[in-house]
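This structure is in structure tokens; I'll ask about it shortly.
Entry: chain A
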Amino acid sequence: MSEVTQLIHHYLRHSKKFPHVFCPGCGHGIVLGSLIRSVHALSLSKDDVVLVAGIGCSGRMAVYVDFNTLHTTHGRALTFATGIKTANPKLKVIVVMGDGDALSIGGNHLIHAARRNVGITALILNNNIYGMTGGQSSPTSPDGCRTTTAPHGQLEAPFDTVDLLRGAGANFVARGTVMHAKMLDKLITTALDRPGFNVVEVLTPCHTQYGRKNEFKTAVDMYRDLKKRSISLDGYSNLSEEERPNRVPIGIFEQRDNRGLEEHYEQMRQQLQGGQQ
Partner candidate 1 sequence: MPKKPKKGNTKVWVYPDWCKGCGLCVAFCPGKVLELNEQGKAEVVHPEECINCGFCELHCPDFAIVVTPKEGAEQETAPQAHEGQTSAAPDC
Partner candidate 2 sequence: MKSPMQLNRFEIRLSGTGGQGVLTLGRILGHGLAIEHGYYVTQTQSYGPEARGGASRADLVVNSQPINYPKPEQLDFLVALSQEACNRYFQRLKPTGRLFVDTTLVTQTPSNQFWGLPCTEIAREKIGLVQATNIVALGALTHVLPFARPAAMKRSLEANLPAKILELNLKAFTAGYNQARKDIPDGPTQWTFS
């Protein structure tokens, strides 16, 4: 373990103010660590990694890490990333989005990036709430929870991110949590090392905005709850229907090996130019 934190320091921008901007107990820092360890595990060059973030708490992640970084517009990170990847397929393009970012304002871009299977690794940091703007409902806020725009309880059903993305055709769909960092490392490393569009949904508690309105006394309580609810895919499949509500399966849900859009495109170009000769 000894080199883990030193390793992370090697990838941080030391001109930035630390500790970072995230609230105490926010899982976003854990995801950042996991992402850095995964990039390191694959021996990717900092110069070749482009980290594209959207807007919201997750959007602030990009500024701290010494890659090529973009902090874009709300929900649109995937569109910028698509441009970058198709313009220069050699780059390793990683997108970090929040749940509001990816599934609400950016929902259209998300399903189309998955359908297009463009060579991007997308992390969806799902904290079930709009954190930065003050705790409003997000498309993953659970039915019945309290938010600042659902003070009497959320009436709408949440998205199942995994089901959505499998339906949209993503190559790789996984779900992890910040309570299981080692597993998260494995999921992100796998996602980064595959062709096409690869998504990891990361459950990450927001105590400041979600926890306090929903009877979690501390951030630690939220992590305990996350630990209690999370269950491996195998474990989940063994549960009876009555046992399943309020349990969240984590692991790898989809693994296809379809080529990325940029590879397809290059093949078309070669065919076109071959035909001209």
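A quick word on the picks: all candidates are chains of the complex that A comes from, given by their letters.
We adopt the following convention: a residue touches a chain if its C-beta (ideal position, glycine included) is under 8 Å from a C-beta of that chain, and two chains touch if they have at least 3 such contacts; residues count from 1.
Predicted, not measured: the structure shown is a model, and the values here were computed from it.
This complex pairs chain A in touch with one listed candidate out of 1 or 2: 1.
Touching candidate 1 in their complex are the following residues of chain A: 1-2, 4-6, 8-9, 12, 18-20, 22-30, 33-34, 178-183, 185-186, 218-220, 223-224, 227-235, 250-252.
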